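Can you keep this structure in mind? I'll have questions shortly.
A single protein chain has been omitted from the complex, and every remaining protein chain is retained in its original position.
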Amino acid sequence: MKSILLASCQDSRGIIHAITDAILRIEGNILDLEQHVDAQAGQFFMRAEWDGGELAAFHKRFKPVADRFHMWSAYYPARQTQRLALFASKEEHCLIDAILRVESSQLPAEVAVVISNHDTLRSVVARYGVRYELFEITNENKREQEKAILALLDTLNIDVIGLARYMRILGEDFVNAYPNRIINVHHSFLPAFQGARPYHQAYERGVKIIGATSHYVTEKLDEGPIIEQAVQRVGHKYEVEDLVEIGKEIERQVFYFALKKHLERKIIVFDNRTIIFH
Amino acid sequence: MKSILLASCQDSRGIIHAITDAILRIEGNILDLEQHVDAQAGQFFMRAEWDGGELAAFHKRFKPVADRFHMWSAYYPARQTQRLALFASKEEHCLIDAILRVESSQLPAEVAVVISNHDTLRSVVARYGVRYELFEITNENKREQEKAILALLDTLNIDVIGLARYMRILGEDFVNAYPNRIINVHHSFLPAFQGARPYHQAYERGVKIIGATSHYVTEKLDEGPIIEQAVQRVGHKYEVEDLVEIGKEIERQVFYFALKKHLERKIIVFDNRTIIFH
Amino acid sequence: MKSILLASCQDSRGIIHAITDAILRIEGNILDLEQHVDAQAGQFFMRAEWDGGELAAFHKRFKPVADRFHMWSAYYPARQTQRLALFASKEEHCLIDAILRVESSQLPAEVAVVISNHDTLRSVVARYGVRYELFEITNENKREQEKAILALLDTLNIDVIGLARYMRILGEDFVNAYPNRIINVHHSFLPAFQGARPYHQAYERGVKIIGATSHYVTEKLDEGPIIEQAVQRVGHKYEVEDLVEIGKEIERQVFYFALKKHLERKIIVFDNRTIIFH
Partner (left out) sequence: MKSILLASCQDSRGIIHAITDAILRIEGNILDLEQHVDAQAGQFFMRAEWDGGELAAFHKRFKPVADRFHMWSAYYPARQTQRLALFASKEEHCLIDAILRVESSQLPAEVAVVISNHDTLRSVVARYGVRYELFEITNENKREQEKAILALLDTLNIDVIGLARYMRILGEDFVNAYPNRIINVHHSFLPAFQGARPYHQAYERGVKIIGATSHYVTEKLDEGPIIEQAVQRVGHKYEVEDLVEIGKEIERQVFYFALKKHLERKIIVFDNRTIIFH
């Protein structure tokens, strides 16, 4: 059995030694370990993957270490299939890409449900045998509907939420229910072109490269910790529709990367930035 | 003898036919022609390169065509060595890169002078046998000094100005003296992180990609027509100094590209955007 | 109505002028024209797209020009939906990617049929309502089966064939029936790692970048004119399976690019190399 540990705390001497001691005592053999100290913040970050031993036994050995260093930590079985809820509106490119990658085992997850504020994508989702739930949202019923969605997600034991071009801003209560577990894809190279219609803005400005950004959702719109960014070169012949088309490729790419890294337990969030382990 | 034509006008039928007629009549053989119409603006853009014929003869044949279509146009001998003035402050990376590329004939230009507001780089420039002129600039003497620089540039028959990380904003009169002939390199992926200290901003925001931008200088700071942008992937271990270091590579790259395209007569500016021919 | 012309011939003066004359006479307005001369071969290449006029009328005007310059040429309505046959074996990534891009109109084609030497992908193709034909192939029946496939393609009026990781080498007669109309994707950065199991070879050699190549199929295996290549950075932690996984992304990308450029009539083949218009 393989296990994964993520850990972070204020830096001091002996942390790796103490953690690897706990792993050694349960007869775990470390296969991959990555650690570094952020010199500016004086903060320690580490991810380890090991083979052998039980997590229950590890917990017992590791608890005193975590306490001693006032550590934030999380540990998991390595090959756990997580339960994913995908939110979408009318555009399918990120949604179907994620569903197909789950199907082909590129993402270690199962898609428990697709939630949408429109009925547009019901039939296209049906092809893949994935459950589709419509929650129509108006400014009036938003609070109530999000509560209903939360209740459903709770029933479904959702681990992580992917906003696959979901065009509704989530309320504070919703966001706080899944801290660092809601992944959004923004259709620009943040912080350039925040807000709506970024491809129009990019066209107007005559940029030579466009991009997309995946990030964790926080209360502040478009300002959550960035997980991944990618770009594509564009030229003077490209019209807005071309930028939109190319943008879809980049959006898919950063969305997939973010889901993958999250599901593989390779992200720590610290001070509104992400540490992404290799 | 090879020649180059750049042309732009409101689109209508028969423009290429009329231009190629003028080239044919002087017995020119077209080696490369690129044309397109910007559908949204209804604007025609073209670049042609041909072999044979004299520009004086071409002028005679072409003039009526240009008049008939109310065309903006410019034509040149293809292998003309242009005279370049490079402006710098204290950082040498873009400056020396450009000097070396001129020396190795990667840029079809000669560096007539380096102008700086500091004496810092005098000795490093001396290695390459390039003239170095110091114009110390304060808020008080700026107008006057820029006049003096303009006078010098005039004497030196400067064709194009490259701001190789010149840390002074040029005055309106100066900018207007060389429209679409002053190339600046901005140390961010515009329009993200305008203004000063973009790498600090990028670090704070936790971006995963940083960039640089070369553009023509206009009266509005950081808003001139973009010529080139390039990017580099960065990670969570990178401190501000690392971003600065990597940024230098990207700055060099976009500065070189912009100088090259400009010197090869491959840029048309239209509506604050650039058309960059291949 | 928009039309497209591809043309190539030995270079001489006046060719563009003569072609644009033909377009002007049918009252066509050129929207995009790209031309260049390969200096080494002395060969002229051009693509033009124009609005207005009828192709029948164009034919009449253009014929004498083509004759005069001994030109290879082809012209088409611009927005013609071409009929595509996709060949696959057991892997679906390129196949489904192409089907989805046709469905979303990113590729101007309709998938008339999927042809496979295995039944593996029948159900996954069925989702998209695309016809699936099984032609089991052994060394003994290959010639016969390929004849049968050719007969079917003929019935279906196939314009272009995409080999979406089809693991059978096509016979000479088959290849000659669709010259420069069969597109293959090879799972390496040709000419490195020709033949089978390129990802194993890449792993053994310890390369830092892997790639894929799309090309037109000719009689010589893996040596047809290259249309597109793309690469991805890999590292020392990547095992063969990781290379295969990443390779799939690159294969999809080069296959899509090749189909798109071909369908948009942006490729001329000359001397076993491709001219790809922008």
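By letter and in written order, the chains are A, B and C; residue numbering begins at 1 in each of them.
As a working rule, a residue touches a chain if its C-beta (ideal position, glycine included) is under 8 Å from a C-beta of that chain, and two chains touch if they have at least 3 such contacts.
Bear in mind the structure is a predicted one, so any value in this text is a computation, not a measurement.
Asks: For the chain that's not shown, point to the residue among A:10, A:29, A:104 or A:155 touching it.
Replies: Selected residue, touching the omitted chain: A:29.
Asks: At which residues does chain B meet the chain that is not included here?
Replies: 32, 92-93, 96, 100, 104, 106, 127-128, 235, 237, 245, 278
Asks: Against the chain that's been left off, what residues of chain C make contact? List them.
Replies: Where chain C meets the chain not shown: residues 36, 38-40, 189-193, 205-209, 211, 225-231, 235-237, 239, 272-276.
Asks: When the complex is taken as a whole, what residues of chain A touch the one chain not shown?
Replies: 11-17, 20-21, 23-24, 27-37, 39, 52, 278
Just so it is clear, only the chains that are shown with their structure count from here on.
Asks: Classify the chain contact graph as line, ring, star, complete or other.
Replies: Complete.
Asks: Taking the mean of the CA coordinates per chain, how far is chain B from chain C in Å?
Replies: Here chain B and chain C have centroids separated by 37 Å.
Asks: So which bits of chain A are touching at least two other chains?
Replies: Expected reply: 235, 237.
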